[in-house]
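Let me begin by handing over the structure; questions about it come next.
What you see is the complex with one protein chain gone and the rest in place.
Naming follows writing order (A and B), and every chain is counted from residue 1.
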Amino acid sequence: MSTLLDINGLNIAFPTRRGTVNAAKDVSLTVESGEVLGLVGESGAGKSTIGNAIIDLLEAPGRITGGSIRFMGEELRDMNRDEMRQIRGKRIGMIFQDPQTSLNPLMTIGAQLVETIEKATSKRGRDADAHAVELLEQVGITEAVARLRAFPHQFSGGMRQRVVIALALAGDPDLIIADEPTTALDVSIQAQILDLIKKLCRERNLGVIIVTHDIGVIANIADRVAVMYRGEIVETGTVAQVLGAPSHVYTQSLIAAVPRADTKLDRFTSVDYIEGNTASFRRIDIQNHWLGETQQNDHTGTAIDVDRLNLSFVLQKAVFKRNRRMLKAVNNVSFSVQQGETFGLVGESGSGKSTVARLIAGLYTPDSGTINVFGKDVNENRKAVESRAARQALQMIFQDPYSSLNARLRVLDIVAEPIRFYRLTENETQTRKIVSDLLDHVGLGASAALKYPHEFSGGQRQRISIARALASRPRILICDEPTSALDVSVQATILNLLKDLQQELGLTMLFISHDLPVIRQMCDRVAIMRHGEICEVSDVDTFFEAPAHDYSRHLLDLMPSMTLLSDPVE
Amino acid sequence: MDSLDEKPVTRWQRFKDNDIVWSFLSSPGAMGAAVVASVMILACIFAPLIAPFDPFDPGQISLWDGKLPPAWVEGGQGKYLLGTDNQGRDMISTILYGGRLSILVGLAAVCLGMVLGVSLGVIAGYVGGVTDAIIMRLADVQLTIPGILLAILINGIGRALLPYELRNEFAIYVVILAIGLTDWPQFARVARGATLVETNKEYVQAARIIGLPSWLIMVRHIVPNTLRPILVIATIGLALAIIAEATLSFLGQGIPPTTPSLGTLIRVGNEYLFSGLWWITLFPAVALIVLVFSVNLLGDWLRDALNPKLR
Partner (left out) sequence: MISFIAKRLAQSVLVMAIVSAVSFSLFNFVGDPVNNMVGQDATREQRLEIRDKLGLDDPILTQYSRFVGNILQADFGLSYRIKRPVDDLIAERLPATLELVFVSAIISLFFGIVLGIYTGIKRNSWGSRIILSTSLAGVSLPTFVIGIALIYVFAVHLRWLPSSGRGGVVELGWWKTSLITLEGWRSIILPAITLSLFQLTLILRLVRAEMLEVMRTDYIKFARARGLSERAINFRHALRNTLVPVITIIGLNIGGLVAFSVVTETVFQWPGTGLMFIQAVNFVDVPIMAAYLVFVALLFVVINLIVDILYFVVDPRIRLGG
């Protein structure tokens, strides 16, 4: 092995009108040939910036303000534009996150490969074509000769990412920088792409930098890892070292926040190091508080009862029925959720789990089947008083914290909306008091009421969403991937908050997620969904220890192995 | 990181910190355009107070003073700085009064088109289905015929439907109607597009789960979130409406010469251009161009400032 890339004291600054943001502060790292270096960090840590800085593709107005980047002994910062162009593609290859947008939609795969080959090598014409075929075969694309004439939109996401990798390899580079290469892909595809990158690294003795936010990816593929936090590298070492016995407080917090699939913990501990996670849960006297005055709970037994639910979407409209293409999004789904339990719905994208949640929430109407909430059919008479009451008893928290709040309203008006609409209080003063209490309760503080959503971070926005849901005094909370858009440390705090609220208010929760470890931490029982059908419903421990269905076992196999992780500090 | 204990910001600080305000304050072009546009619009609105003469008062007009050149040209008189027109009306005053009419018609027409288009567009986008299909097909059909032609047509029909003696009196309303009705599909398309984007956002779903009725969701949640792109096309639409009015008037289809708008003035002046009385055309034309240019400049800046991708 020899040192391929040596970054020393790198500083990157982004001047903005609110002052300069230092995206990278005194960053030093090295990459050897034939090794995979993982660069891990949460959003805003500056990890992607470093990848872009190496090949001089920083987005304006970012610029390097100090330090050196030596590649095979040459200083990249001293190179002019033409010299840099000789480095890009030919000696350093790049893989971007989203394969959907990385390829030119109007050019065939072959044309894009050939132009890159002709640029980077001496091969021309037939030779270049042959080399293109060879590359596609290397990245695992079958019938490569025919595929050369295909356009990007004719490939699936995983296949496109393979094409992107082939393009990155076209100039036979020594170093590959992969920026979140699997984030946009489904779990099963993720594993394949990571395997491919690892294989290429070994076979071609490549140096690889993988930039990711996902500890699981690091555990699976990297040899060494560098942890970034707010523009600085806080810890570097072998994967076993860093994940098994982290020395920096940030790394410890980060790893403690990673949900575990092997055992269920009561809560996530010691995640408070990370700034912005300091908000703590404030208990209130639920007996005497407004939040406790829910409607008379005269119903015992099941909270939600779903019976033979069906829903199809029209994929392609046509005048004649036989020409229509339909997607059976929910196929004969039945399950019931007991009061006070957390019921998980698990599946890959397109499995229909979110559709089921939206059916129960009343956002869609089923083609057939019934949904009973506390013993009342919610679709029987949608305008009636009872279904209004049922609706109030059932609230939802959404995935995307940026689109789930109306940017034009103050937080006060967002949270107060259900209170005002249902006239749950006698006057405006009381409403404001309750909104303050709610915001305080979810860990935001009452001063948040007069601000607008854009003033908050993703995790804080999710807290506002929770406060809004609570303002209807619900008895059932549907959480649709409530943390998948969040950083792992923020996820831990939000999951903690949800657990606390559930215990305190005796909420019933329907928890939808694609993330098995999160399910293990949150749920009592779980239903596995695939292609709109339920494969298995079981106790969460039974599911993880002794899955009954083949598909369940398949899902569990795909889960990144986390055996390297240090034991939780309890 | 936003700390929650920071001291509350005042409204003024919040206003100054706003990205759009900031972009405005750092764009000399936009500020210049805003100054020019507001000075012109204010001057025109307050024309009765500012104008040296009242061009509609026969007592102040004398044919003896007709066709006088601007004051600095030989034969010009000091009291008519920009000269007089063929009927002896002071050019400055007629331009101010004419500009007033042009701006009024432009604003009214844009408002009409905007209210109509936004309501229909938001309803189409939110309700979907057959309603959507009907409204948008209608817009499509209307867009197959270019705006100015349609305005001429509507205007022509409107005038033909009015009794002869009322035609001059109601000409201004007919013109507003013609331009406004021509404008709505643009607004409807943009409003519908924005509504589709917003309706798919989770805050709308949250509002539906809370149980808010559709009209309240549209008025309270969707419409305020569609206003940014609407504002951009409304600004550019104002410039186009002013041009459209001027074009109609120039073609003899718009505002009659008894109460001239800028377009009418240019038309009248055009007849005297060949005999060398250039000022009767030039000054109204310059006023029109400067007005439209400054509004366009504002619209152009607004489009960039409101485009999140460019920030």
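Just so we're on the same page, a contact is a pair of C-beta atoms (placed from the backbone, for glycine too) under 8 Å apart; a residue touches a chain by one contact, two chains touch by 3 or more.
Values in this document were obtained by computation on a predicted structure and should not be read as measured data.
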Looking beyond the chains shown, say which of B:40, B:204, B:218 or B:288 touches the absent one. B:288
Out of A:120, A:175 or A:509, which is the one that touches the chain we can't see? A:120
Which parts of chain A face the unshown chain closely enough to count as touching? 55, 57, 85-90, 93-94, 96, 98, 101-107, 115-116, 119-120, 151, 153-154, 164, 167-168, 170-171
Interface with the unshown chain - residue positions in chain B: 137, 140-141, 144-149, 152-153, 155-157, 160-161, 239, 243, 246-247, 250-253, 263, 266, 270, 273-274, 278, 281, 285, 288-289, 292-293, 296-297, 300, 309
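Rule of thumb we're sticking to: only the chains that are shown with their structure count from here on.
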Round to the nearest whole Å and give the separation of the Cα centres of chain A and chain B. 46
Would you tell me which residues of chain A are touching chain B in their complex? 17, 275-276, 279, 358, 361-363, 388, 391-392, 394-396, 398-400, 403-408, 417-418, 421-422, 444-445, 447-448, 450, 455-457, 460, 465, 468-469, 472
Chain B residues touching chain A in their complex are 1-2, 4-5, 8, 22, 201-203, 205-212, 221, 224-225
